[in-house]
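In this view, the complex is presented without one of its protein chains, the others remaining in place.
Moving on, here comes chain A:
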Amino acid sequence: MMQLTLEFGGGLELLCESKKIHNVNVEPQNGSDKLIMKDLLAWVRTNLIKERPEMFMKGDTVRPGVLVLVNDCDWELSGQLNTSLEDKDVVVFISTLHGG
């Protein structure tokens, strides 16, 4: 069981009942011993996103225009979907698509 802090911003919080910060426990998926971002996204979509999932995801990744940071580091530097997560990691999702 892995304890993670997930933060939604830039309007994405509206998709999960206007709650910005979610402290969650997520289990590694598919019998694997580690959790990667790809699994976490699927988990978030199933468990946290309550409406308009297409604003958050496109295919098996985030919708273009949604920024992802793992421990305040752009996930484009850590392998995006393959970024592996550890206990107490902080994952931030920010939409760039709302408002100017």
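Going forward, a contact is a pair of C-beta atoms (placed from the backbone, for glycine too) under 8 Å apart; a residue touches a chain by one contact, two chains touch by 3 or more; residues count from 1.
In this section, contacts and distances are computed from a predicted model.
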Chain excluded from display, named as in UniProt, from "Cytoplasmic tRNA 2-thiolation protein 1", "Zinc finger protein", "Mediator of RNA polymerase II transcription subunit 20" or "Trm112p-domain-containing protein": "Cytoplasmic tRNA 2-thiolation protein 1"
Contact with the hidden chain (one of A:Ile21, A:Ala42 or A:Cys73): A:Cys73
Where the unshown chain meets chain A, residue by residue: 9-11, 14, 63-65, 67, 69-74, 76-79, 84, 86, 88-90, 92, 94-100
